[in-house]
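Missing here is one protein chain; the remaining ones are kept as they sit in the complex.
A and B label the chains in the order they appear, each numbered from 1.
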Amino acid sequence: MTDTADTTEGPVRFMPQLIGLDYTIRTNPVAAAFGAALAEGHITGHRCPSCQRVYSPPKGYCPICCVATGADDLVEVADRGLITSWTVLTPIQYAGQKEREDYALASILLDGADGTIGQQRLVEVPLDEIRMGLRVEAVWAPPGEREGDDRGYGLGTAVSGWRPTGEPDAPPSAYQDHTL
Amino acid sequence: MRDVAIVSFATSGSLPAVEDTETQMLFPVISEAIERSGIPRADIGFTCSGSADYLAGTPFAFVGNLEAVGAWPPISESHVDMDGAWALYEAWVRLQHGDVDVALAFSSGISSRSDLREVLCLQNDPYYVMPLWADHGSLAGLQARAAADAGLIPEADASVGTPPASDGAAAVILVAGDRAREVCERPAWIRGIEHRTDPHYLGVRDLTEVPSAEAAGLGDAPVEVAQLSAAHPHEEVLLRRALGLGDEVEVHTGADPLMVSGLVHIGEAFRQINENGRRRTVGHASSGACLQQNLVCVLEGDA
Partner (left out) sequence: MELMYRRSLGPVVGAFLTGLRDQRLLASRTTEGRVICPALEYDPESGDAVETELVEVGPGGTVTGWSWVQEPLRKHPSDRPFAWALVRLDGADTSLLHALAVDGPESVQTGMRVVPRWADERTGHITDLAHFVPEEA
(Lines give C-alpha, C1' and ligand atoms only; values in the text may rest on other atoms or scores of the structure.)
Protein backbone atom coordinates (compact mmCIF):
# COMPACT_ATOMS: atom_id res chain seq x y z
CA MET A 1 0.00 0.00 0.00
CA THR A 2 2.57 2.53 -1.11
CA ASP A 3 0.25 5.49 -1.18
CA THR A 4 -0.21 5.33 2.56
CA ALA A 5 3.49 4.87 3.26
CA ASP A 6 4.25 8.52 2.52
CA THR A 7 3.22 9.61 5.97
CA THR A 8 6.37 11.24 7.23
CA GLU A 9 4.97 14.74 6.77
CA GLY A 10 1.56 16.24 6.71
CA PRO A 11 -1.62 14.79 8.11
CA VAL A 12 -2.14 11.04 8.06
CA ARG A 13 -5.30 10.39 6.09
CA PHE A 14 -5.44 6.61 5.65
CA MET A 15 -4.68 3.55 7.70
CA PRO A 16 -3.93 0.23 5.99
CA GLN A 17 -5.32 -2.76 7.80
CA LEU A 18 -4.74 -6.35 6.87
CA ILE A 19 -7.23 -8.66 8.52
CA GLY A 20 -6.26 -12.31 8.23
CA LEU A 21 -8.45 -14.93 9.84
CA ASP A 22 -8.02 -18.69 9.68
CA TYR A 23 -10.96 -21.06 9.31
CA THR A 24 -11.13 -24.83 9.45
CA ILE A 25 -13.95 -26.29 7.43
CA ARG A 26 -14.86 -29.84 8.27
CA THR A 27 -16.45 -31.92 5.56
CA ASN A 28 -19.98 -32.90 6.54
CA PRO A 29 -20.93 -36.60 6.24
CA VAL A 30 -23.26 -36.05 3.28
CA ALA A 31 -20.50 -34.29 1.33
CA ALA A 32 -17.96 -36.88 2.39
CA ALA A 33 -20.10 -39.69 1.00
CA PHE A 34 -20.64 -37.71 -2.20
CA GLY A 35 -16.88 -37.20 -2.55
CA ALA A 36 -16.18 -40.88 -1.94
CA ALA A 37 -18.60 -41.87 -4.70
CA LEU A 38 -17.05 -39.31 -7.05
CA ALA A 39 -13.65 -40.85 -6.47
CA GLU A 40 -15.17 -44.11 -7.73
CA GLY A 41 -16.60 -42.41 -10.81
CA HIS A 42 -20.19 -42.06 -9.60
CA ILE A 43 -22.23 -38.88 -9.31
CA THR A 44 -24.85 -39.39 -6.63
CA GLY A 45 -27.78 -37.53 -5.16
CA HIS A 46 -30.55 -37.82 -2.61
CA ARG A 47 -34.17 -38.34 -3.64
CA CYS A 48 -36.70 -36.63 -1.38
CA PRO A 49 -39.03 -39.31 0.00
CA SER A 50 -41.86 -36.79 -0.09
CA CYS A 51 -41.70 -35.04 -3.47
CA GLN A 52 -39.27 -37.41 -5.22
CA ARG A 53 -37.02 -34.58 -6.39
CA VAL A 54 -33.40 -35.63 -6.79
CA TYR A 55 -30.71 -33.24 -5.55
CA SER A 56 -27.17 -33.63 -6.82
CA PRO A 57 -24.93 -32.83 -5.00
CA PRO A 58 -27.10 -33.96 -2.08
CA LYS A 59 -27.82 -31.57 0.80
CA GLY A 60 -29.02 -33.94 3.50
CA TYR A 61 -32.54 -32.51 3.24
CA CYS A 62 -35.11 -31.41 0.69
CA PRO A 63 -35.39 -27.61 0.90
CA ILE A 64 -38.86 -27.65 -0.66
CA CYS A 65 -40.48 -30.24 1.63
CA CYS A 66 -38.19 -29.61 4.62
CA VAL A 67 -37.64 -33.32 5.03
CA ALA A 68 -34.29 -34.79 6.05
CA THR A 69 -32.63 -37.13 3.54
CA GLY A 70 -29.89 -39.65 4.11
CA ALA A 71 -28.22 -42.83 2.93
CA ASP A 72 -31.65 -44.46 2.48
CA ASP A 73 -32.44 -41.86 -0.17
CA LEU A 74 -29.23 -42.31 -2.13
CA VAL A 75 -29.53 -42.53 -5.92
CA GLU A 76 -27.05 -42.32 -8.76
CA VAL A 77 -27.44 -39.77 -11.53
CA ALA A 78 -25.84 -39.89 -14.96
CA ASP A 79 -22.55 -38.22 -15.76
CA ARG A 80 -24.16 -36.62 -18.72
CA GLY A 81 -26.93 -34.09 -19.21
CA LEU A 82 -27.79 -30.80 -20.85
CA ILE A 83 -26.74 -27.17 -20.53
CA THR A 84 -29.45 -24.96 -19.02
CA SER A 85 -27.43 -21.74 -18.99
CA TRP A 86 -23.86 -20.64 -19.46
CA THR A 87 -21.47 -17.68 -19.28
CA VAL A 88 -18.30 -16.83 -21.15
CA LEU A 89 -15.70 -15.30 -18.85
CA THR A 90 -12.90 -13.03 -19.96
CA PRO A 91 -10.41 -13.32 -17.14
CA ILE A 92 -9.17 -10.05 -15.68
CA GLN A 93 -5.46 -10.39 -15.02
CA TYR A 94 -5.45 -9.49 -11.34
CA ALA A 95 -2.60 -10.73 -9.15
CA GLY A 96 -3.20 -14.45 -8.58
CA GLN A 97 -5.45 -14.96 -11.61
CA LYS A 98 -4.59 -18.28 -13.23
CA GLU A 99 -6.84 -18.07 -16.28
CA ARG A 100 -5.43 -16.47 -19.42
CA GLU A 101 -7.98 -17.20 -22.15
CA ASP A 102 -11.74 -16.75 -22.35
CA TYR A 103 -13.57 -19.80 -21.02
CA ALA A 104 -17.13 -20.89 -20.35
CA LEU A 105 -18.91 -22.09 -17.23
CA ALA A 106 -22.33 -23.68 -17.41
CA SER A 107 -25.17 -24.93 -15.29
CA ILE A 108 -25.86 -28.53 -16.21
CA LEU A 109 -28.98 -30.59 -15.62
CA LEU A 110 -27.72 -34.14 -15.26
CA ASP A 111 -29.97 -36.98 -16.43
CA GLY A 112 -31.82 -38.12 -13.32
CA ALA A 113 -31.37 -34.91 -11.32
CA ASP A 114 -33.98 -32.26 -10.62
CA GLY A 115 -31.63 -29.39 -9.95
CA THR A 116 -28.69 -28.14 -11.92
CA ILE A 117 -25.08 -28.30 -10.94
CA GLY A 118 -23.45 -24.95 -11.50
CA GLN A 119 -20.10 -23.43 -12.38
CA GLN A 120 -19.10 -26.39 -14.56
CA ARG A 121 -16.35 -25.84 -17.07
CA LEU A 122 -17.09 -26.51 -20.76
CA VAL A 123 -14.34 -28.01 -22.87
CA GLU A 124 -13.80 -29.20 -26.43
CA VAL A 125 -16.43 -26.81 -27.78
CA PRO A 126 -15.90 -23.43 -29.48
CA LEU A 127 -17.29 -20.69 -27.24
CA ASP A 128 -19.66 -19.43 -29.92
CA GLU A 129 -21.23 -22.87 -30.35
CA ILE A 130 -22.37 -23.23 -26.76
CA ARG A 131 -26.13 -23.20 -26.42
CA MET A 132 -28.92 -24.09 -24.04
CA GLY A 133 -29.96 -27.68 -24.54
CA LEU A 134 -26.48 -28.80 -25.67
CA ARG A 135 -25.95 -32.38 -24.47
CA VAL A 136 -22.65 -32.79 -22.58
CA GLU A 137 -20.78 -35.54 -20.74
CA ALA A 138 -18.23 -35.47 -17.93
CA VAL A 139 -14.50 -35.58 -18.63
CA TRP A 140 -13.37 -37.52 -15.59
CA ALA A 141 -10.02 -36.93 -13.95
CA PRO A 142 -7.89 -40.08 -13.70
CA PRO A 143 -8.72 -42.30 -10.70
CA GLY A 144 -6.64 -41.22 -7.74
CA GLU A 145 -6.84 -37.57 -8.83
CA ARG A 146 -10.47 -37.05 -7.84
CA GLU A 147 -10.61 -34.82 -4.76
CA GLY A 148 -14.10 -33.98 -3.53
CA ASP A 149 -15.11 -30.41 -2.74
CA ASP A 150 -14.64 -30.03 1.02
CA ARG A 151 -18.09 -28.55 1.40
CA GLY A 152 -19.83 -30.73 -1.14
CA TYR A 153 -21.03 -27.85 -3.25
CA GLY A 154 -19.52 -29.10 -6.49
CA LEU A 155 -17.52 -31.92 -7.99
CA GLY A 156 -14.08 -30.87 -6.73
CA THR A 157 -11.37 -32.07 -9.09
CA ALA A 158 -13.17 -35.31 -10.01
CA VAL A 159 -14.50 -33.89 -13.28
CA SER A 160 -12.18 -31.58 -15.17
CA GLY A 161 -14.79 -30.41 -17.64
CA TRP A 162 -17.81 -31.20 -19.75
CA ARG A 163 -17.71 -31.85 -23.50
CA PRO A 164 -20.45 -32.24 -26.09
CA THR A 165 -21.69 -35.80 -26.54
CA GLY A 166 -22.77 -35.31 -30.16
CA GLU A 167 -26.36 -36.20 -29.33
CA PRO A 168 -29.18 -34.02 -30.69
CA ASP A 169 -29.91 -30.97 -28.51
CA ALA A 170 -32.48 -31.29 -25.76
CA PRO A 171 -35.70 -29.39 -26.55
CA PRO A 172 -36.64 -26.18 -24.66
CA SER A 173 -39.12 -28.11 -22.54
CA ALA A 174 -36.13 -29.92 -21.02
CA TYR A 175 -34.45 -26.75 -19.75
CA GLN A 176 -36.95 -23.91 -19.66
CA ASP A 177 -37.83 -24.55 -16.00
CA HIS A 178 -34.17 -24.71 -14.99
CA THR A 179 -32.62 -21.61 -16.46
CA LEU A 180 -31.59 -20.25 -13.08
CA MET B 1 -49.47 -2.88 20.99
CA ARG B 2 -50.35 -6.42 20.00
CA ASP B 3 -49.78 -9.11 22.57
CA VAL B 4 -47.14 -11.49 21.29
CA ALA B 5 -46.20 -14.77 22.94
CA ILE B 6 -43.54 -17.40 22.55
CA VAL B 7 -45.31 -20.71 21.98
CA SER B 8 -42.40 -23.04 21.30
CA PHE B 9 -38.63 -23.28 21.61
CA ALA B 10 -36.02 -25.76 20.39
CA THR B 11 -32.27 -25.86 20.63
CA SER B 12 -29.44 -28.19 19.71
CA GLY B 13 -27.75 -27.35 22.99
CA SER B 14 -24.02 -26.66 23.05
CA LEU B 15 -22.35 -28.93 20.54
CA PRO B 16 -18.67 -29.75 20.26
CA ALA B 17 -17.10 -29.10 16.86
CA VAL B 18 -19.76 -30.12 14.37
CA GLU B 19 -19.05 -31.62 10.97
CA ASP B 20 -22.46 -30.66 9.63
CA THR B 21 -22.94 -27.51 7.63
CA GLU B 22 -24.64 -24.66 9.45
CA THR B 23 -27.80 -25.38 7.48
CA GLN B 24 -27.76 -29.07 8.36
CA MET B 25 -27.25 -28.16 12.02
CA LEU B 26 -30.23 -25.78 11.89
CA PHE B 27 -32.55 -28.12 10.03
CA PRO B 28 -33.77 -30.33 12.92
CA VAL B 29 -33.87 -27.41 15.37
CA ILE B 30 -36.19 -25.33 13.20
CA SER B 31 -38.33 -28.36 12.39
CA GLU B 32 -38.67 -29.15 16.09
CA ALA B 33 -39.70 -25.61 17.01
CA ILE B 34 -42.34 -25.66 14.30
CA GLU B 35 -43.63 -29.11 15.25
CA ARG B 36 -43.82 -28.18 18.91
CA SER B 37 -45.82 -25.08 18.05
CA GLY B 38 -48.50 -27.11 16.33
CA ILE B 39 -48.63 -24.48 13.59
CA PRO B 40 -48.14 -25.48 9.96
CA ARG B 41 -44.89 -24.25 8.44
CA ALA B 42 -46.87 -22.52 5.71
CA ASP B 43 -48.59 -20.29 8.31
CA ILE B 44 -45.35 -18.58 9.26
CA GLY B 45 -45.75 -15.00 8.06
CA PHE B 46 -42.27 -13.74 8.84
CA THR B 47 -38.89 -15.28 9.53
CA CYS B 48 -35.87 -13.62 11.08
CA SER B 49 -32.48 -15.22 11.66
CA GLY B 50 -29.36 -14.28 13.58
CA SER B 51 -25.90 -15.40 12.56
CA ALA B 52 -22.51 -14.04 11.55
CA ASP B 53 -20.85 -14.85 8.27
CA TYR B 54 -17.53 -13.98 9.93
CA LEU B 55 -18.13 -16.91 12.24
CA ALA B 56 -19.12 -19.28 9.46
CA GLY B 57 -16.17 -18.15 7.36
CA THR B 58 -18.50 -18.02 4.39
CA PRO B 59 -20.03 -15.00 2.68
CA PHE B 60 -23.84 -15.10 2.55
CA ALA B 61 -23.93 -18.21 4.74
CA PHE B 62 -27.14 -16.87 6.22
CA VAL B 63 -28.82 -17.01 2.81
CA GLY B 64 -28.11 -20.72 2.41
CA ASN B 65 -29.48 -21.28 5.91
CA LEU B 66 -32.94 -20.41 4.65
CA GLU B 67 -33.10 -23.85 3.06
CA ALA B 68 -33.67 -25.13 6.59
CA VAL B 69 -36.75 -22.91 6.81
CA GLY B 70 -38.28 -23.87 3.49
CA ALA B 71 -38.14 -20.85 1.25
CA TRP B 72 -40.48 -22.10 -1.49
CA PRO B 73 -43.02 -20.66 -2.11
CA PRO B 74 -41.08 -17.44 -1.41
CA ILE B 75 -41.11 -16.27 2.20
CA SER B 76 -40.79 -12.94 3.94
CA GLU B 77 -37.60 -12.96 5.91
CA SER B 78 -34.88 -10.82 7.43
CA HIS B 79 -31.49 -11.32 9.04
CA VAL B 80 -29.48 -9.71 11.79
CA ASP B 81 -25.75 -10.08 12.33
CA MET B 82 -26.46 -10.64 15.98
CA ASP B 83 -27.50 -13.28 18.47
CA GLY B 84 -30.91 -14.76 17.78
CA ALA B 85 -32.37 -12.68 20.63
CA TRP B 86 -32.19 -9.75 18.25
CA ALA B 87 -33.84 -11.81 15.53
CA LEU B 88 -36.64 -12.42 18.03
CA TYR B 89 -36.84 -8.69 18.69
CA GLU B 90 -37.18 -7.92 14.99
CA ALA B 91 -39.83 -10.61 14.65
CA TRP B 92 -41.73 -9.10 17.60
CA VAL B 93 -41.59 -5.69 15.91
CA ARG B 94 -42.80 -7.17 12.63
CA LEU B 95 -45.77 -8.78 14.33
CA GLN B 96 -46.79 -5.37 15.66
CA HIS B 97 -47.71 -4.33 12.13
CA GLY B 98 -50.81 -6.48 12.41
CA ASP B 99 -50.85 -8.18 9.03
CA VAL B 100 -49.14 -11.43 10.08
CA ASP B 101 -49.71 -13.45 13.23
CA VAL B 102 -46.92 -16.03 13.28
CA ALA B 103 -43.16 -15.53 13.15
CA LEU B 104 -40.14 -17.79 13.32
CA ALA B 105 -36.91 -16.52 14.89
CA PHE B 106 -33.78 -18.64 14.90
CA SER B 107 -30.02 -18.42 15.10
CA SER B 108 -26.91 -20.52 14.68
CA GLY B 109 -23.20 -20.33 15.25
CA ILE B 110 -20.29 -22.58 14.44
CA SER B 111 -17.52 -21.12 16.56
CA SER B 112 -15.34 -24.19 16.15
CA ARG B 113 -14.26 -23.18 12.66
CA SER B 114 -12.13 -20.32 13.86
CA ASP B 115 -10.37 -18.84 16.85
CA LEU B 116 -12.87 -16.50 18.48
CA ARG B 117 -10.00 -14.72 20.20
CA GLU B 118 -9.20 -13.29 16.76
CA VAL B 119 -12.60 -13.25 15.05
CA LEU B 120 -14.26 -11.29 17.86
CA CYS B 121 -11.60 -8.59 17.51
CA LEU B 122 -13.54 -7.49 14.43
CA GLN B 123 -16.26 -6.06 16.65
CA ASN B 124 -13.87 -3.62 18.30
CA ASP B 125 -12.99 -0.03 17.36
CA PRO B 126 -11.25 -0.44 13.99
CA TYR B 127 -8.68 2.33 14.53
CA TYR B 128 -7.78 2.14 18.19
CA VAL B 129 -8.54 -1.38 19.39
CA MET B 130 -8.76 -3.82 16.48
CA PRO B 131 -5.11 -3.35 15.46
CA LEU B 132 -4.08 -4.40 18.97
CA TRP B 133 -5.99 -7.71 18.58
CA ALA B 134 -7.13 -7.56 22.21
CA ASP B 135 -9.08 -10.77 22.66
CA HIS B 136 -12.47 -10.93 24.32
CA GLY B 137 -11.09 -12.73 27.39
CA SER B 138 -8.56 -9.94 27.95
CA LEU B 139 -11.24 -7.29 27.55
CA ALA B 140 -13.56 -9.10 29.96
CA GLY B 141 -10.61 -9.15 32.33
CA LEU B 142 -10.59 -5.35 32.30
CA GLN B 143 -14.16 -5.33 33.54
CA ALA B 144 -13.41 -8.00 36.12
CA ARG B 145 -10.51 -5.92 37.41
CA ALA B 146 -12.76 -2.87 37.64
CA ALA B 147 -15.31 -4.86 39.58
CA ALA B 148 -12.63 -6.20 41.95
CA ASP B 149 -11.18 -2.72 42.47
CA ALA B 150 -14.67 -1.54 43.40
CA GLY B 151 -15.07 -4.38 45.88
CA LEU B 152 -17.93 -5.93 43.92
CA ILE B 153 -16.22 -9.30 43.41
CA PRO B 154 -13.51 -11.20 45.25
CA GLU B 155 -9.95 -10.93 43.94
CA ALA B 156 -10.10 -14.58 42.82
CA ASP B 157 -12.74 -13.72 40.22
CA ALA B 158 -10.70 -10.81 38.84
CA SER B 159 -8.68 -13.01 36.56
CA VAL B 160 -10.80 -14.42 33.73
CA GLY B 161 -10.00 -16.90 31.01
CA THR B 162 -11.27 -17.34 27.51
CA PRO B 163 -14.88 -18.51 27.72
CA PRO B 164 -15.99 -21.78 26.04
CA ALA B 165 -16.92 -21.67 22.36
CA SER B 166 -19.38 -24.35 21.30
CA ASP B 167 -21.47 -24.74 18.19
CA GLY B 168 -25.25 -24.70 18.22
CA ALA B 169 -28.61 -23.44 17.03
CA ALA B 170 -31.94 -22.38 18.51
CA ALA B 171 -35.40 -21.43 17.25
CA VAL B 172 -38.65 -20.03 18.64
CA ILE B 173 -42.13 -19.52 17.25
CA LEU B 174 -43.92 -16.28 18.12
CA VAL B 175 -47.66 -15.88 17.82
CA ALA B 176 -49.69 -12.69 18.16
CA GLY B 177 -53.06 -12.46 19.82
CA ASP B 178 -55.48 -15.14 20.91
CA ARG B 179 -54.11 -17.67 18.45
CA ALA B 180 -51.23 -18.12 20.90
CA ARG B 181 -53.70 -19.56 23.43
CA GLU B 182 -55.27 -21.77 20.78
CA VAL B 183 -51.99 -23.50 19.95
CA CYS B 184 -50.23 -23.37 23.31
CA GLU B 185 -51.57 -24.30 26.70
CA ARG B 186 -49.32 -21.89 28.52
CA PRO B 187 -47.74 -19.34 26.20
CA ALA B 188 -45.13 -16.89 27.50
CA TRP B 189 -46.29 -13.36 26.69
CA ILE B 190 -43.61 -10.83 25.87
CA ARG B 191 -44.49 -8.08 28.33
CA GLY B 192 -41.38 -5.99 27.75
CA ILE B 193 -38.50 -6.11 25.33
CA GLU B 194 -35.76 -3.56 24.94
CA HIS B 195 -32.26 -3.27 23.54
CA ARG B 196 -29.87 -0.56 24.72
CA THR B 197 -26.21 0.04 24.06
CA ASP B 198 -23.36 1.71 25.91
CA PRO B 199 -20.47 3.56 24.21
CA HIS B 200 -18.23 1.49 22.02
CA TYR B 201 -14.79 2.59 23.22
CA LEU B 202 -14.02 0.91 26.54
CA GLY B 203 -12.03 3.82 27.91
CA VAL B 204 -15.05 6.14 28.07
CA ARG B 205 -17.16 3.65 30.04
CA ASP B 206 -17.36 3.00 33.76
CA LEU B 207 -16.92 -0.75 33.58
CA THR B 208 -18.39 -1.32 37.06
CA GLU B 209 -21.80 -0.41 35.70
CA VAL B 210 -24.00 -1.71 32.91
CA PRO B 211 -26.17 1.34 32.16
CA SER B 212 -27.67 -0.19 29.05
CA ALA B 213 -28.93 -3.20 30.97
CA GLU B 214 -30.33 -0.92 33.65
CA ALA B 215 -31.96 1.27 31.02
CA ALA B 216 -33.50 -1.72 29.27
CA GLY B 217 -34.71 -2.79 32.68
CA LEU B 218 -37.22 -5.19 34.10
CA GLY B 219 -40.19 -3.02 34.91
CA ASP B 220 -41.80 -2.98 38.30
CA ALA B 221 -43.07 -6.46 39.00
CA PRO B 222 -40.72 -9.10 40.43
CA VAL B 223 -39.27 -11.90 38.31
CA GLU B 224 -38.90 -15.45 39.55
CA VAL B 225 -36.21 -16.65 37.13
CA ALA B 226 -33.54 -14.67 35.28
CA GLN B 227 -31.60 -16.19 32.41
CA LEU B 228 -28.50 -14.02 31.98
CA SER B 229 -25.93 -14.00 29.19
CA ALA B 230 -23.04 -13.77 31.60
CA ALA B 231 -19.87 -15.56 30.57
CA HIS B 232 -17.98 -14.89 33.81
CA PRO B 233 -18.84 -14.55 37.51
CA HIS B 234 -18.20 -10.80 37.49
CA GLU B 235 -20.67 -10.34 34.63
CA GLU B 236 -23.37 -12.03 36.67
CA VAL B 237 -22.66 -9.74 39.61
CA LEU B 238 -22.78 -6.61 37.45
CA LEU B 239 -25.95 -7.68 35.65
CA ARG B 240 -27.71 -8.56 38.87
CA ARG B 241 -26.95 -5.07 40.15
CA ALA B 242 -27.98 -3.38 36.92
CA LEU B 243 -31.25 -5.31 36.70
CA GLY B 244 -31.99 -5.10 40.42
CA LEU B 245 -32.14 -8.87 40.90
CA GLY B 246 -32.30 -9.84 44.53
CA ASP B 247 -31.14 -13.09 46.10
CA GLU B 248 -34.65 -14.52 45.84
CA VAL B 249 -34.43 -14.65 42.03
CA GLU B 250 -33.33 -17.95 40.53
CA VAL B 251 -30.48 -17.03 38.15
CA HIS B 252 -29.00 -19.10 35.32
CA THR B 253 -26.00 -17.87 33.38
CA GLY B 254 -23.89 -18.67 30.34
CA ALA B 255 -22.92 -17.02 27.08
CA ASP B 256 -22.20 -20.03 24.91
CA PRO B 257 -22.76 -20.79 22.02
CA LEU B 258 -22.03 -17.45 20.44
CA MET B 259 -24.94 -16.04 18.39
CA VAL B 260 -27.30 -18.46 20.12
CA SER B 261 -27.04 -18.17 23.89
CA GLY B 262 -29.19 -15.05 24.14
CA LEU B 263 -32.04 -16.67 22.24
CA VAL B 264 -31.55 -19.80 24.34
CA HIS B 265 -31.87 -17.74 27.52
CA ILE B 266 -35.15 -16.29 26.28
CA GLY B 267 -36.22 -19.79 25.25
CA GLU B 268 -35.38 -21.13 28.73
CA ALA B 269 -37.28 -18.22 30.27
CA PHE B 270 -40.22 -19.35 28.11
CA ARG B 271 -39.88 -22.95 29.32
CA GLN B 272 -39.91 -21.82 32.95
CA ILE B 273 -43.36 -20.42 32.27
CA ASN B 274 -44.58 -23.03 29.82
CA GLU B 275 -43.30 -26.15 31.58
CA ASN B 276 -42.57 -25.11 35.15
CA GLY B 277 -45.60 -22.96 35.72
CA ARG B 278 -43.71 -19.78 36.55
CA ARG B 279 -45.49 -16.47 36.28
CA ARG B 280 -42.79 -13.93 35.31
CA THR B 281 -39.29 -14.57 33.98
CA VAL B 282 -36.63 -12.66 32.08
CA GLY B 283 -34.21 -13.61 29.32
CA HIS B 284 -31.15 -11.47 28.68
CA ALA B 285 -28.78 -11.27 25.73
CA SER B 286 -25.57 -9.33 25.38
CA SER B 287 -23.28 -8.31 22.56
CA GLY B 288 -19.95 -6.54 22.32
CA ALA B 289 -17.01 -6.30 24.70
CA CYS B 290 -17.72 -6.02 28.43
CA LEU B 291 -21.52 -6.22 28.17
CA GLN B 292 -21.64 -3.22 25.88
CA GLN B 293 -25.09 -3.98 24.46
CA ASN B 294 -27.94 -5.55 26.35
CA LEU B 295 -31.32 -6.89 25.33
CA VAL B 296 -33.82 -7.68 28.03
CA CYS B 297 -37.01 -9.67 27.38
CA VAL B 298 -39.58 -9.99 30.16
CA LEU B 299 -42.05 -12.85 29.83
CA GLU B 300 -45.28 -13.53 31.68
CA GLY B 301 -47.60 -16.49 31.81
CA ASP B 302 -51.32 -16.13 32.21
CA ALA B 303 -52.42 -16.06 35.85
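General observations
The rule we apply is simple: a residue touches a chain if its C-beta (ideal position, glycine included) is under 8 Å from a C-beta of that chain, and two chains touch if they have at least 3 such contacts.
Remember, predicted model here, so these are calculated numbers, not experimental data.
Considering the full assembly, A:I19 is the residue among A:I19, A:C51, A:L89 or A:L127 that touches the omitted chain. For the options B:C48, B:A144, B:I193 or B:V296, the residue in contact with the chain missing from this view is B:A144. Considering B:P199, B:P222 or B:G244, the position touching the chain not shown turns out to be B:P199 (whole complex). Interface with the hidden chain, as seen from subunit A, comprises residues 1, 4-5, 7-8, 11-23. On the side of subunit B, touch with the chain left out of the figure occurs at residues 57, 117-118, 121, 126-129, 131-135, 138-142, 144-146, 149, 159-160, 199, 201-204, 207.
Definition applied: only the chains that are shown with their structure count from here on.
Considering their complex, residues 17-21, 23-24, 27-28, 31, 41, 54, 57, 67-72, 112-115, 118-119, 122, 126-127, 130-131 of subunit B touch subunit A.
In the complex of the two chains, the subunit A residues touching subunit B come out as 15, 17, 19, 21-31, 59-61, 63-66, 68, 151.
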